[in-house]
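For this depiction, one protein chain was excluded, whereas all remaining protein chains were kept in their positions.
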Amino acid sequence: MAELKTKIKQNTQEQSVEKSPIIQEEKEVVFQSKNFNLWYGDNHALQDINLTFHENDINAIIGPSGCGKSTFVKSLNRMTELVPIVRTEGDIDFRGDDIFKSGMSVEELRTRVGMVFQKPNPFPKSIYDNVAYGPRVHGIKKKAVLDQIVEKSLRSASIWDEVKDRLTDNAYGLSGGQQQRICIARALAVEPEVILMDEPTSALDPISTTKIEDLMQELKKDYSIIIVTHNMQQAARVSDRTSFFYQGYVVESDDTNVIFENPSDKRTEDYVSGRFG
Amino acid sequence: MTLVDKDIIAKKRTGRQSRNQIFKWLFFLCTMFGLAVLILLIADTLMDGWSRLNLDFLTNFNSSRAESAGFFGAIVGSLWLMLVTTPVAIVLSVGTALYLEEYAPKNKFTEFIKINISNLAGVPSVVFGLLGLAMFVRALALGNSVLAAGLTLALMILPVIVVASQEAIRAVPASVREASIGMGATKWQTVSRIILPAAIPGIITGIILAISRAIGETAPLVVIGVPTTLLVTPSSVFDSFQAMPMQIYSWVKMPNEEFQYIAAAGIIVLLVILLLMNSVAIFIRNKFTNRY
Partner (left out) sequence: MSNKNIRDQIINNTRNKSNIFERMIPVILLLITSVSILATIGILVTLLSESFEFFSRVPITEFLTSATWQPYVGDGEWGIWALIMGTLKIVAIAVIFAVPIGLGAAIYLSEYASDRVRRIIKPILEVLAGIPTVVYGFFAINFVNPILQGIYSGFGLYNAVSAGIVVGIMIIPMIASLSEDAMSSVPTAMREGSLGMGATRLETAIRVVIPAAFSGIVASFVLAISRAIGETMIVSIAAGSMPNASFDVTEPLQTMTGFIVQITSGDAAFGTDLYYSLFAVGMMLFIMTLLMNVIASWFTKRFKEEY
């Protein structure tokens, strides 16, 4: 792990956007984007994004639909590359290394940066095989080790008690909320350092949503979480830091209570008070 | 003044409704026509062929005497033929479908391949026979062997399996694919462990339907020159062979009326095999669809 640890880069531009970095300075920087731009064909979807995410924080990204918040999060593990017409400029550093530099293995990046998607998307396989999928593709074959990983991941995703007696059942037989927690367990199984969540509760009922929000509080002890949400109450409830995206720009990024109680930009204030979006 | 006279509309309504009813039944009859033909065809064949359908027919070789003509050589020959056609067709078609759906860049060349495959699907089977005759039988000097005919049929059914496999692969939701890629799985790991297993029921259905088409195909075999009077079964893919549809054709063309009954018996055997294969395909499709 030693080679992964690099010094925190101080970015002056960043400082100008973030007003209260006092608490953050003790924590290590996980992701830092520098003048990051992204185009879908001719559509300039992300413009000069400068953001820093720290270890053991829950970072919420909010904004109206089409503001680029999902696109940004998918850029962090280079999932945007699956769309052939995407073009990017600028840097995103993950633990000090530019994720776009040549020689960067996307497989390694995506292993270390896990992702949970908007709609629960388990594989059409058994619960066990779903969770064991990641370790297996990364070369872990011993049954005993896999058993251990599966149990630990399911426990961390607080779904072990509900499924431990039917690990061989197809994951599609579970409820939506359970499926999403299986997907979280699946992401945890490869021991990522960061978990990206793209509106993970938008397809779920309120009870399942509460469960997942509670789960996030548990997970932040071991992982850094970056969550996209269109639900402002959710951002206010769960996150430490919040960034407000609007029309491809970052309007404001700060501690969550600052964004919600004392935003500096008029648009942020209008959005968090529900006047548009 | 009213522009719409309600009385006239009401009066016309009865006529319009009865016309609707009459045509409904007419269209229904059109739909039932297919079923009627199927029943007639099966009944006619059964009546003609039933008396000849016995163990001797299944175990005898063909003969110029109607009393002792049998289907054994043709049944075994068709099995040999499918032993060549099936694996070749599967490798070529599923590989092509995977390339087109998962790997092909979006460019003119890929577009050209797709157009080419859909055109290949429209080429008459007898033309594939000419290809087999000039290329496999003569140029590669394979003669009228199992291999020459099997390769010809494999090329003929290739587009069918490609299209079915493409549809099956496309039906795997993008979200599942993203989940695998998002965990750091490589492209091939995603394809081989997630996409192929999820698409396999659709692919198998396509394969079975294509193979059942190949089993009943006659024209290319005639053109290649598959014999009908052999008294041995092949012992390798380089040997000559007989085939069920070819044998049936030669019996139908016989002037002696007795052979029509033998042809009917052969048709019954062929149809039973095809119906079995079709039911398996439909079963697989119904059992595994709508999982997402």
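A and B label the chains in the order they appear, each numbered from 1.
We adopt the following convention: a contact is a pair of C-beta atoms (placed from the backbone, for glycine too) under 8 Å apart; a residue touches a chain by one contact, two chains touch by 3 or more.
These numbers come from a predicted model, not from an experiment.
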{"item": "Residue touching the undisplayed chain, where the options are B:Val127, B:Ala174 or B:Leu231", "value": "B:Val127"}
{"item": "On subunit A, residues whose C-beta touches the chain left out of the figure", "value": "1, 105, 107-108, 111-112, 134-135, 138-140, 145, 148-149, 190-191"}
{"item": "Absent-chain interface as seen on subunit B, which is shown", "value": "16-17, 19-20, 23-24, 26-31, 33-35, 37-38, 40-41, 44-45, 48, 91-92, 95-96, 98-100, 103-104, 113, 115-120, 122-131, 133-135, 138, 155, 158-159, 162, 184, 186-188, 209, 212-213, 215-219, 222-225, 245, 248-249, 252-253, 260, 263-264, 267, 270-271, 274-275, 278, 282"}
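Just so we're on the same page, only the chains that are shown with their structure count from here on.
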{"item": "Euclidean distance of C-alpha centroids - subunit A vs subunit B, Å", "value": "49"}
{"item": "Of subunit A, residues touching subunit B in the complex", "value": "77, 79, 82, 84, 106-112, 114-115, 117, 119, 121-125, 133-134, 136-138, 172, 183, 186-187, 190"}
{"item": "In the complex, subunit B residues that touch subunit A", "value": "105-106, 173, 175-176, 178-186, 189, 193-194, 197-198, 291-292"}
